[in-house]
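A single protein chain has been omitted from the complex, and every remaining protein chain is retained in its original position.
Presenting chain A:
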Amino acid sequence: MAARAGAGPATREQWSGQTGFILAAVGSAVGLGNIWRFPGVAYENGGGAFLVPYLVALLAVGLPVLLLDYALGHRFRGSPPSVFRRLSTRAESLGWFQVGISFVIILYYTVIIAWAVSFVWFSVDTAWGDDPAGFFTGEYLQVSETPGLSLDIVPGVLLPLVAVWVVVLVVLALGVQRGLERANVVFLPLLVVLFVTLVVRALFLEGAGEGLTAFFTPDWSALADPGVWIAAFAQIFFSLSIAFGIMITYSSYLKRRSNLTSTGLVVGFANSSFELLAGIGVFATLGFMAHQEGVQVGELEGLTGPVLSFVTFPHIISMMPGGPVFGVLFFSALALAGITSLLSLLQVVSSAFQEKFGWTPRQGALRVGGVAAVLSVVLFSTTTGLPLLDTVDTFANEVGIIGSAVVMTILVGVVLRRLPELQWHLNAVSSTRIGAWWRWMVGIGVPVVLGYMLLTGVWTLVRDGYGGNPQWFVNAFGWGTVGVIVVFALVMSFVRWRHDPDELVPWPELPASQLRHGGQKGPRS
(Lines give C-alpha, C1' and ligand atoms only; values in the text may rest on other atoms or scores of the structure.)
Protein backbone atom coordinates (compact mmCIF):
# COMPACT_ATOMS: atom_id res chain seq x y z
CA MET A 1 0.00 0.00 0.00
CA ALA A 2 1.80 3.07 -1.22
CA ALA A 3 -0.64 5.62 0.13
CA ARG A 4 0.79 7.97 2.64
CA ALA A 5 -0.64 7.70 6.07
CA GLY A 6 -3.17 9.88 7.72
CA ALA A 7 -3.84 12.83 5.45
CA GLY A 8 -7.52 12.10 5.13
CA PRO A 9 -10.01 9.26 5.43
CA ALA A 10 -9.25 7.97 1.97
CA THR A 11 -5.65 7.16 2.71
CA ARG A 12 -5.47 6.45 6.41
CA GLU A 13 -3.91 3.15 7.35
CA GLN A 14 -6.24 0.59 8.94
CA TRP A 15 -6.15 -2.54 11.04
CA SER A 16 -7.24 -5.50 8.97
CA GLY A 17 -10.08 -6.07 11.41
CA GLN A 18 -11.30 -5.96 14.98
CA THR A 19 -9.10 -8.83 16.05
CA GLY A 20 -5.97 -7.10 14.84
CA PHE A 21 -6.90 -4.01 16.79
CA ILE A 22 -7.66 -5.94 19.96
CA LEU A 23 -4.41 -7.86 19.83
CA ALA A 24 -2.48 -4.66 19.26
CA ALA A 25 -4.30 -2.80 22.03
CA VAL A 26 -3.82 -5.64 24.49
CA GLY A 27 -0.20 -5.94 23.39
CA SER A 28 0.24 -2.29 24.17
CA ALA A 29 -1.43 -2.51 27.55
CA VAL A 30 0.30 -5.70 28.66
CA GLY A 31 3.83 -4.68 29.44
CA LEU A 32 6.49 -4.75 32.08
CA GLY A 33 4.20 -3.23 34.67
CA ASN A 34 1.72 -6.10 34.44
CA ILE A 35 4.48 -8.47 35.44
CA TRP A 36 6.55 -6.58 37.90
CA ARG A 37 4.29 -3.90 39.30
CA PHE A 38 0.87 -5.44 39.86
CA PRO A 39 1.86 -8.43 42.04
CA GLY A 40 3.84 -6.36 44.55
CA VAL A 41 1.33 -3.53 44.65
CA ALA A 42 -1.56 -5.91 45.27
CA TYR A 43 0.37 -7.72 47.95
CA GLU A 44 1.33 -4.53 49.77
CA ASN A 45 -2.19 -3.14 49.64
CA GLY A 46 -4.36 -5.74 51.22
CA GLY A 47 -3.57 -8.85 49.25
CA GLY A 48 -6.78 -10.55 48.29
CA ALA A 49 -8.77 -7.57 49.49
CA PHE A 50 -7.09 -5.47 46.81
CA LEU A 51 -9.38 -7.08 44.27
CA VAL A 52 -12.19 -4.80 45.44
CA PRO A 53 -10.57 -1.39 44.91
CA TYR A 54 -8.87 -2.78 41.82
CA LEU A 55 -12.14 -3.72 40.14
CA VAL A 56 -13.75 -0.48 41.18
CA ALA A 57 -10.82 1.37 39.64
CA LEU A 58 -11.08 -0.64 36.42
CA LEU A 59 -14.77 0.14 36.05
CA ALA A 60 -14.70 3.73 37.35
CA VAL A 61 -11.45 5.06 35.88
CA GLY A 62 -9.76 2.55 33.62
CA LEU A 63 -12.54 1.67 31.22
CA PRO A 64 -14.06 5.17 31.10
CA VAL A 65 -10.75 6.78 30.17
CA LEU A 66 -10.00 3.99 27.72
CA LEU A 67 -13.32 4.72 26.04
CA LEU A 68 -12.52 8.43 26.02
CA ASP A 69 -9.28 7.66 24.19
CA TYR A 70 -11.15 5.41 21.78
CA ALA A 71 -13.84 7.98 21.08
CA LEU A 72 -11.33 10.74 20.47
CA GLY A 73 -9.08 8.70 18.20
CA HIS A 74 -11.85 6.98 16.32
CA ARG A 75 -13.97 10.05 15.71
CA PHE A 76 -11.17 12.45 14.92
CA ARG A 77 -8.98 9.92 13.12
CA GLY A 78 -5.51 10.88 14.09
CA SER A 79 -2.67 10.82 16.52
CA PRO A 80 -3.04 13.13 19.54
CA PRO A 81 -1.87 16.41 17.97
CA SER A 82 -4.29 15.99 15.05
CA VAL A 83 -7.12 14.92 17.31
CA PHE A 84 -6.77 17.70 19.85
CA ARG A 85 -6.32 20.29 17.16
CA ARG A 86 -9.55 19.14 15.58
CA LEU A 87 -11.24 19.63 18.93
CA SER A 88 -9.82 23.10 19.37
CA THR A 89 -6.88 24.70 17.61
CA ARG A 90 -5.06 25.71 20.74
CA ALA A 91 -5.42 22.23 22.23
CA GLU A 92 -2.89 20.85 19.77
CA SER A 93 -0.10 21.32 22.29
CA LEU A 94 -1.72 18.79 24.64
CA GLY A 95 -1.37 16.28 21.82
CA TRP A 96 2.31 17.11 21.47
CA PHE A 97 2.72 16.84 25.22
CA GLN A 98 1.46 13.26 24.98
CA VAL A 99 3.80 12.64 22.07
CA GLY A 100 6.68 14.03 24.10
CA ILE A 101 5.94 11.77 27.05
CA SER A 102 5.80 8.76 24.76
CA PHE A 103 9.11 9.74 23.22
CA VAL A 104 10.83 10.06 26.57
CA ILE A 105 9.51 6.71 27.74
CA ILE A 106 10.72 5.08 24.53
CA LEU A 107 14.27 6.15 25.31
CA TYR A 108 14.57 4.05 28.43
CA TYR A 109 11.99 1.38 27.78
CA THR A 110 14.13 0.02 24.97
CA VAL A 111 17.04 -0.31 27.35
CA ILE A 112 15.03 -2.34 29.85
CA ILE A 113 14.03 -4.67 27.04
CA ALA A 114 17.71 -4.95 26.15
CA TRP A 115 18.40 -6.04 29.74
CA ALA A 116 15.70 -8.70 29.43
CA VAL A 117 17.25 -9.96 26.20
CA SER A 118 20.65 -10.14 27.88
CA PHE A 119 19.22 -12.10 30.75
CA VAL A 120 17.75 -14.67 28.40
CA TRP A 121 21.36 -15.54 27.57
CA PHE A 122 22.50 -15.22 31.16
CA SER A 123 19.81 -17.69 32.23
CA VAL A 124 21.34 -20.48 30.18
CA ASP A 125 24.26 -20.81 32.53
CA THR A 126 22.96 -18.69 35.40
CA ALA A 127 25.75 -16.25 34.70
CA TRP A 128 24.90 -14.20 37.77
CA GLY A 129 26.41 -16.76 40.07
CA ASP A 130 25.93 -16.31 43.80
CA ASP A 131 25.31 -12.61 43.90
CA PRO A 132 22.61 -11.56 41.45
CA ALA A 133 22.39 -8.05 42.93
CA GLY A 134 26.08 -7.44 42.57
CA PHE A 135 26.02 -8.98 39.13
CA PHE A 136 23.21 -6.78 37.90
CA THR A 137 24.48 -3.40 39.05
CA GLY A 138 28.13 -4.29 39.01
CA GLU A 139 29.31 -6.68 36.36
CA TYR A 140 26.44 -6.17 33.95
CA LEU A 141 25.39 -2.54 34.20
CA GLN A 142 28.65 -1.25 35.66
CA VAL A 143 26.73 1.43 37.50
CA SER A 144 29.01 4.31 38.41
CA GLU A 145 29.32 5.62 41.94
CA THR A 146 28.19 9.16 41.27
CA PRO A 147 24.96 9.97 39.46
CA GLY A 148 25.39 12.24 36.48
CA LEU A 149 25.88 11.81 32.79
CA SER A 150 28.81 9.75 31.67
CA LEU A 151 29.55 8.64 28.15
CA ASP A 152 30.99 5.29 29.18
CA ILE A 153 28.83 2.97 27.16
CA VAL A 154 28.41 -0.54 28.52
CA PRO A 155 28.98 -2.99 25.63
CA GLY A 156 26.87 -5.70 27.27
CA VAL A 157 23.90 -3.36 27.09
CA LEU A 158 24.72 -1.76 23.75
CA LEU A 159 24.59 -4.94 21.71
CA PRO A 160 21.12 -6.14 22.69
CA LEU A 161 19.93 -2.53 22.58
CA VAL A 162 20.96 -2.19 18.96
CA ALA A 163 19.23 -5.48 18.19
CA VAL A 164 16.02 -4.30 19.82
CA TRP A 165 16.10 -1.04 17.86
CA VAL A 166 16.65 -2.82 14.56
CA VAL A 167 13.66 -5.08 15.18
CA VAL A 168 11.25 -2.36 16.25
CA LEU A 169 12.26 0.06 13.51
CA VAL A 170 11.70 -2.58 10.84
CA VAL A 171 8.25 -3.32 12.27
CA LEU A 172 7.42 0.37 12.49
CA ALA A 173 8.57 1.10 8.95
CA LEU A 174 6.29 -1.61 7.60
CA GLY A 175 3.26 0.34 8.75
CA VAL A 176 0.14 -0.48 10.70
CA GLN A 177 -1.05 -3.66 8.98
CA ARG A 178 2.13 -5.24 7.74
CA GLY A 179 4.26 -4.23 10.68
CA LEU A 180 2.46 -3.33 13.88
CA GLU A 181 -0.51 -5.63 13.54
CA ARG A 182 1.45 -8.60 12.32
CA ALA A 183 3.98 -8.23 15.11
CA ASN A 184 1.24 -8.23 17.73
CA VAL A 185 -0.59 -11.14 16.13
CA VAL A 186 2.59 -13.18 16.55
CA PHE A 187 4.03 -11.81 19.77
CA LEU A 188 0.95 -11.57 21.95
CA PRO A 189 -0.23 -15.19 21.68
CA LEU A 190 3.39 -16.27 22.06
CA LEU A 191 3.66 -14.19 25.21
CA VAL A 192 0.52 -15.78 26.62
CA VAL A 193 1.76 -19.29 25.87
CA LEU A 194 5.15 -18.59 27.46
CA PHE A 195 3.62 -17.03 30.49
CA VAL A 196 1.01 -19.71 31.10
CA THR A 197 3.81 -22.28 30.88
CA LEU A 198 5.77 -20.37 33.48
CA VAL A 199 2.82 -20.07 35.81
CA VAL A 200 1.94 -23.74 35.56
CA ARG A 201 5.57 -24.61 36.28
CA ALA A 202 5.64 -22.26 39.23
CA LEU A 203 2.51 -23.79 40.71
CA PHE A 204 4.30 -27.11 41.03
CA LEU A 205 7.20 -25.66 42.97
CA GLU A 206 7.48 -26.48 46.62
CA GLY A 207 6.21 -23.61 48.68
CA ALA A 208 4.03 -22.24 45.90
CA GLY A 209 0.99 -22.69 48.10
CA GLU A 210 2.47 -20.49 50.80
CA GLY A 211 3.23 -17.82 48.25
CA LEU A 212 -0.31 -17.88 46.93
CA THR A 213 -1.70 -17.80 50.44
CA ALA A 214 0.34 -14.70 51.18
CA PHE A 215 -0.87 -13.08 47.98
CA PHE A 216 -4.56 -13.91 48.22
CA THR A 217 -5.21 -13.68 51.95
CA PRO A 218 -7.35 -10.61 52.30
CA ASP A 219 -6.61 -7.85 54.75
CA TRP A 220 -10.01 -6.24 54.80
CA SER A 221 -8.83 -3.34 56.93
CA ALA A 222 -6.94 -2.15 53.86
CA LEU A 223 -10.24 -1.08 52.35
CA ALA A 224 -10.47 1.70 54.91
CA ASP A 225 -7.07 3.06 53.92
CA PRO A 226 -7.30 5.74 51.21
CA GLY A 227 -3.73 4.96 50.20
CA VAL A 228 -4.86 1.52 49.09
CA TRP A 229 -7.57 2.98 46.88
CA ILE A 230 -5.10 5.44 45.39
CA ALA A 231 -2.73 2.56 44.75
CA ALA A 232 -5.50 0.68 42.95
CA PHE A 233 -6.38 3.63 40.77
CA ALA A 234 -2.72 4.20 40.00
CA GLN A 235 -2.16 0.57 39.09
CA ILE A 236 -5.11 0.40 36.70
CA PHE A 237 -4.24 3.72 35.21
CA PHE A 238 -0.62 2.91 34.47
CA SER A 239 -1.37 -0.62 33.45
CA LEU A 240 -3.92 0.16 30.74
CA SER A 241 -1.76 2.49 28.59
CA ILE A 242 -4.39 5.20 28.75
CA ALA A 243 -4.41 8.99 28.61
CA PHE A 244 -1.13 9.63 26.90
CA GLY A 245 -1.91 9.02 23.30
CA ILE A 246 -1.53 5.34 22.57
CA MET A 247 -5.17 4.33 22.53
CA ILE A 248 -6.12 7.51 20.68
CA THR A 249 -3.64 6.60 17.95
CA TYR A 250 -4.55 2.93 17.82
CA SER A 251 -8.29 3.52 17.62
CA SER A 252 -7.76 6.00 14.80
CA TYR A 253 -6.80 3.09 12.55
CA LEU A 254 -10.13 1.37 13.09
CA LYS A 255 -12.57 1.69 10.28
CA ARG A 256 -15.41 4.10 10.85
CA ARG A 257 -17.95 1.43 11.58
CA SER A 258 -16.35 -0.24 14.62
CA ASN A 259 -17.74 -1.50 17.90
CA LEU A 260 -15.81 0.59 20.38
CA THR A 261 -17.31 -0.13 23.77
CA SER A 262 -17.48 -3.86 23.27
CA THR A 263 -13.84 -4.04 22.22
CA GLY A 264 -12.92 -1.70 25.06
CA LEU A 265 -14.35 -4.15 27.56
CA VAL A 266 -12.34 -6.97 26.05
CA VAL A 267 -9.12 -4.97 26.15
CA GLY A 268 -9.68 -3.85 29.74
CA PHE A 269 -10.44 -7.32 31.03
CA ALA A 270 -7.68 -8.91 29.00
CA ASN A 271 -5.14 -6.57 30.56
CA SER A 272 -6.41 -7.37 34.05
CA SER A 273 -6.51 -11.07 33.30
CA PHE A 274 -2.86 -11.01 32.41
CA GLU A 275 -1.98 -9.11 35.57
CA LEU A 276 -3.81 -11.58 37.72
CA LEU A 277 -2.01 -14.43 35.99
CA ALA A 278 1.26 -12.64 36.65
CA GLY A 279 0.34 -12.21 40.30
CA ILE A 280 -0.28 -15.93 40.61
CA GLY A 281 2.96 -16.80 38.86
CA VAL A 282 5.14 -14.31 40.69
CA PHE A 283 3.88 -15.22 44.13
CA ALA A 284 3.98 -18.96 43.54
CA THR A 285 7.63 -18.42 42.64
CA LEU A 286 8.26 -16.20 45.65
CA GLY A 287 6.65 -18.82 47.83
CA PHE A 288 9.21 -21.29 46.56
CA MET A 289 11.99 -18.85 47.43
CA ALA A 290 10.65 -18.33 50.93
CA HIS A 291 10.39 -22.07 51.39
CA GLN A 292 13.98 -22.60 50.24
CA GLU A 293 15.32 -19.94 52.54
CA GLY A 294 13.18 -20.93 55.48
CA VAL A 295 11.52 -17.54 55.87
CA GLN A 296 8.03 -16.16 55.61
CA VAL A 297 6.92 -14.63 52.33
CA GLY A 298 6.29 -11.42 54.24
CA GLU A 299 9.97 -11.16 55.06
CA LEU A 300 11.06 -11.18 51.46
CA GLU A 301 12.29 -8.03 49.74
CA GLY A 302 12.69 -6.96 46.16
CA LEU A 303 9.16 -7.80 45.15
CA THR A 304 8.61 -5.21 42.48
CA GLY A 305 10.22 -3.44 39.58
CA PRO A 306 13.55 -4.18 37.93
CA VAL A 307 14.82 -5.60 41.22
CA LEU A 308 12.19 -8.32 41.13
CA SER A 309 13.04 -9.25 37.57
CA PHE A 310 16.78 -8.82 37.46
CA VAL A 311 17.84 -9.67 41.00
CA THR A 312 15.17 -11.65 42.87
CA PHE A 313 14.12 -13.90 40.01
CA PRO A 314 17.70 -14.77 38.98
CA HIS A 315 18.28 -15.69 42.63
CA ILE A 316 15.28 -18.00 42.52
CA ILE A 317 16.28 -19.44 39.16
CA SER A 318 19.57 -20.51 40.64
CA MET A 319 17.73 -22.48 43.32
CA MET A 320 15.18 -24.08 41.06
CA PRO A 321 15.39 -27.44 39.30
CA GLY A 322 15.28 -26.65 35.61
CA GLY A 323 16.08 -23.05 36.47
CA PRO A 324 17.73 -22.15 33.17
CA VAL A 325 14.63 -23.13 31.20
CA PHE A 326 12.46 -21.10 33.54
CA GLY A 327 14.83 -18.18 33.15
CA VAL A 328 14.81 -18.31 29.38
CA LEU A 329 11.01 -18.41 29.34
CA PHE A 330 10.65 -15.66 31.91
CA PHE A 331 13.03 -13.18 30.32
CA SER A 332 11.71 -13.91 26.86
CA ALA A 333 8.21 -13.18 28.11
CA LEU A 334 9.45 -9.95 29.66
CA ALA A 335 11.08 -8.93 26.39
CA LEU A 336 7.95 -9.73 24.35
CA ALA A 337 5.69 -7.84 26.72
CA GLY A 338 8.04 -4.91 26.53
CA ILE A 339 8.36 -4.94 22.75
CA THR A 340 4.64 -4.87 22.06
CA SER A 341 4.26 -1.93 24.43
CA LEU A 342 7.28 -0.20 22.93
CA LEU A 343 5.82 -0.50 19.43
CA SER A 344 2.71 1.33 20.52
CA LEU A 345 4.75 4.17 22.01
CA LEU A 346 6.76 4.47 18.81
CA GLN A 347 3.63 4.49 16.69
CA VAL A 348 2.27 7.48 18.60
CA VAL A 349 5.36 9.54 17.94
CA SER A 350 5.90 8.40 14.38
CA SER A 351 2.29 8.93 13.34
CA ALA A 352 2.20 12.39 14.90
CA PHE A 353 5.11 13.42 12.72
CA GLN A 354 3.72 11.61 9.69
CA GLU A 355 0.47 13.53 9.98
CA LYS A 356 2.02 16.90 10.66
CA PHE A 357 4.66 16.75 7.96
CA GLY A 358 3.20 14.34 5.41
CA TRP A 359 5.84 11.66 5.97
CA THR A 360 5.42 8.00 5.04
CA PRO A 361 5.51 5.33 7.75
CA ARG A 362 9.03 4.50 6.66
CA GLN A 363 10.21 8.09 6.95
CA GLY A 364 8.54 8.37 10.35
CA ALA A 365 10.18 5.19 11.55
CA LEU A 366 13.66 6.10 10.39
CA ARG A 367 13.64 9.74 11.41
CA VAL A 368 11.89 9.46 14.74
CA GLY A 369 13.39 6.08 15.47
CA GLY A 370 16.83 7.14 14.42
CA VAL A 371 16.90 10.08 16.78
CA ALA A 372 15.40 8.05 19.61
CA ALA A 373 17.85 5.20 19.10
CA VAL A 374 20.83 7.49 19.36
CA LEU A 375 19.48 9.24 22.44
CA SER A 376 18.64 5.99 24.17
CA VAL A 377 22.18 4.73 23.61
CA VAL A 378 23.80 7.92 24.79
CA LEU A 379 21.60 8.46 27.83
CA PHE A 380 20.71 5.03 29.10
CA SER A 381 23.24 2.45 27.97
CA THR A 382 26.03 4.08 29.95
CA THR A 383 27.37 3.59 33.43
CA THR A 384 25.10 6.37 34.70
CA GLY A 385 22.06 4.92 32.96
CA LEU A 386 20.32 3.28 35.90
CA PRO A 387 19.70 6.20 38.28
CA LEU A 388 18.92 8.38 35.29
CA LEU A 389 16.36 5.88 34.06
CA ASP A 390 14.79 5.57 37.46
CA THR A 391 14.41 9.32 37.86
CA VAL A 392 13.17 10.08 34.36
CA ASP A 393 10.67 7.20 34.60
CA THR A 394 9.24 8.45 37.87
CA PHE A 395 8.75 11.97 36.58
CA ALA A 396 7.42 10.86 33.21
CA ASN A 397 4.80 8.76 34.97
CA GLU A 398 3.86 10.73 38.02
CA VAL A 399 3.98 14.18 36.53
CA GLY A 400 3.77 13.56 32.80
CA ILE A 401 1.18 10.85 32.35
CA ILE A 402 -1.03 11.78 35.26
CA GLY A 403 -0.78 15.45 34.33
CA SER A 404 -1.75 14.59 30.78
CA ALA A 405 -4.78 12.68 32.00
CA VAL A 406 -5.94 15.48 34.28
CA VAL A 407 -5.54 18.12 31.59
CA MET A 408 -7.19 15.96 28.96
CA THR A 409 -10.28 15.12 30.99
CA ILE A 410 -10.75 18.67 32.23
CA LEU A 411 -10.16 20.09 28.77
CA VAL A 412 -12.48 17.74 26.93
CA GLY A 413 -15.08 17.67 29.67
CA VAL A 414 -15.38 20.96 31.44
CA VAL A 415 -13.63 23.39 29.10
CA LEU A 416 -14.64 22.23 25.63
CA ARG A 417 -17.75 20.35 26.72
CA ARG A 418 -17.35 17.63 24.11
CA LEU A 419 -18.30 14.67 26.28
CA PRO A 420 -21.91 14.48 25.09
CA GLU A 421 -20.70 14.33 21.49
CA LEU A 422 -18.17 11.65 22.36
CA GLN A 423 -20.71 9.64 24.33
CA TRP A 424 -23.08 9.88 21.40
CA HIS A 425 -20.31 8.74 19.05
CA LEU A 426 -19.50 5.72 21.21
CA ASN A 427 -23.13 4.70 21.35
CA ALA A 428 -23.70 5.34 17.66
CA VAL A 429 -21.15 2.77 16.59
CA SER A 430 -21.16 0.31 19.47
CA SER A 431 -23.56 -2.38 20.55
CA THR A 432 -22.85 -2.01 24.27
CA ARG A 433 -24.24 1.35 25.22
CA ILE A 434 -22.90 3.65 27.90
CA GLY A 435 -24.99 5.99 29.96
CA ALA A 436 -24.58 9.45 31.38
CA TRP A 437 -22.51 8.01 34.23
CA TRP A 438 -19.61 7.89 31.76
CA ARG A 439 -19.66 11.66 31.33
CA TRP A 440 -19.73 12.13 35.09
CA MET A 441 -16.83 9.77 35.64
CA VAL A 442 -14.66 11.20 32.89
CA GLY A 443 -15.59 14.81 33.43
CA ILE A 444 -15.52 14.91 37.21
CA GLY A 445 -14.57 11.66 38.90
CA VAL A 446 -11.37 11.03 36.97
CA PRO A 447 -9.98 14.58 37.22
CA VAL A 448 -10.67 14.60 40.95
CA VAL A 449 -8.99 11.26 41.65
CA LEU A 450 -6.08 11.79 39.30
CA GLY A 451 -5.78 15.44 40.28
CA TYR A 452 -5.35 14.32 43.86
CA MET A 453 -2.71 11.80 42.79
CA LEU A 454 -0.93 14.46 40.75
CA LEU A 455 -0.86 16.97 43.58
CA THR A 456 0.32 14.52 46.21
CA GLY A 457 2.88 13.07 43.82
CA VAL A 458 4.27 16.46 42.88
CA TRP A 459 4.28 17.59 46.51
CA THR A 460 6.27 14.55 47.54
CA LEU A 461 8.75 15.09 44.74
CA VAL A 462 9.16 18.74 45.58
CA ARG A 463 9.56 18.08 49.26
CA ASP A 464 11.65 14.90 49.22
CA GLY A 465 13.39 14.93 45.88
CA TYR A 466 13.76 11.45 44.46
CA GLY A 467 15.72 8.28 45.10
CA GLY A 468 18.32 9.85 47.29
CA ASN A 469 19.79 11.60 44.29
CA PRO A 470 21.40 15.01 44.64
CA GLN A 471 19.01 17.88 44.17
CA TRP A 472 20.75 19.17 41.05
CA PHE A 473 20.27 15.76 39.45
CA VAL A 474 16.56 15.65 40.25
CA ASN A 475 16.12 19.19 38.97
CA ALA A 476 17.99 18.60 35.76
CA PHE A 477 16.68 15.18 34.81
CA GLY A 478 13.39 14.99 36.66
CA TRP A 479 11.84 18.42 36.46
CA GLY A 480 14.04 19.17 33.49
CA THR A 481 12.52 16.32 31.52
CA VAL A 482 9.04 17.61 32.18
CA GLY A 483 10.13 21.10 31.22
CA VAL A 484 11.65 19.95 27.95
CA ILE A 485 8.44 18.11 27.05
CA VAL A 486 6.35 21.19 27.78
CA VAL A 487 8.56 23.40 25.62
CA PHE A 488 8.52 20.78 22.86
CA ALA A 489 4.72 20.67 23.00
CA LEU A 490 4.36 24.42 22.74
CA VAL A 491 6.90 24.79 19.94
CA MET A 492 5.44 21.97 17.85
CA SER A 493 1.98 23.47 18.01
CA PHE A 494 3.29 26.58 16.28
CA VAL A 495 4.92 24.71 13.42
CA ARG A 496 2.88 24.66 10.23
CA TRP A 497 0.99 21.59 9.02
CA ARG A 498 1.82 20.09 5.65
CA HIS A 499 -1.84 19.25 5.06
CA ASP A 500 -4.70 21.03 6.75
CA PRO A 501 -5.95 18.83 9.57
CA ASP A 502 -9.20 20.73 9.86
CA GLU A 503 -10.57 19.28 6.63
CA LEU A 504 -11.75 16.18 8.43
CA VAL A 505 -15.47 15.52 8.58
CA PRO A 506 -16.34 13.46 11.64
CA TRP A 507 -18.64 10.50 11.06
CA PRO A 508 -21.29 9.64 12.09
CA GLU A 509 -22.69 13.09 11.62
CA LEU A 510 -24.07 14.56 14.79
CA PRO A 511 -27.82 14.97 14.69
CA ALA A 512 -29.06 18.51 15.29
CA SER A 513 -30.26 17.62 18.77
CA GLN A 514 -26.68 16.93 19.80
CA LEU A 515 -25.14 20.23 18.86
CA ARG A 516 -22.98 21.43 21.69
CA HIS A 517 -24.72 24.65 22.41
CA GLY A 518 -28.11 23.01 22.28
CA GLY A 519 -27.12 20.85 25.20
CA GLN A 520 -29.99 18.44 24.83
CA LYS A 521 -30.05 14.80 25.73
CA GLY A 522 -29.06 12.53 22.90
CA PRO A 523 -30.33 9.03 22.23
CA ARG A 524 -31.47 7.19 25.28
CA SER A 525 -28.57 7.45 27.72
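Basically, a residue touches a chain if its C-beta (ideal position, glycine included) is under 8 Å from a C-beta of that chain, and two chains touch if they have at least 3 such contacts; residues count from 1.
Simple rule for what comes next: contacts and distances are computed from a predicted model.
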| item | value |
| --- | --- |
| Chain not displayed: protein name in its UniProt record ("ABC-2 type transport system permease protein", "Heme exporter protein C", "Stage V sporulation protein AD" or "Methionine/alanine import family NSS transporter small subunit") | "Methionine/alanine import family NSS transporter small subunit" |
| Identified contact with the non-displayed chain, of A:Leu51, A:Leu223, A:Leu300 or A:Met319 | A:Leu51 |
| Selected residue (touches chain absent from view) among A:Thr432, A:Thr460, A:Asn475 or A:Ser513 | A:Thr432 |
| Chain not shown: contacting residue from A:Ala133, A:Leu265, A:Leu375 or A:Leu416 | A:Leu265 |
| Absent chain, residues of chain A that touch it | 1-4, 7-12, 14, 18, 47-48, 51, 55, 209-210, 212-213, 215-218, 255-257, 259, 262-263, 265-266, 268-270, 272-273, 276, 280, 358, 428-432, 505, 507-509 |
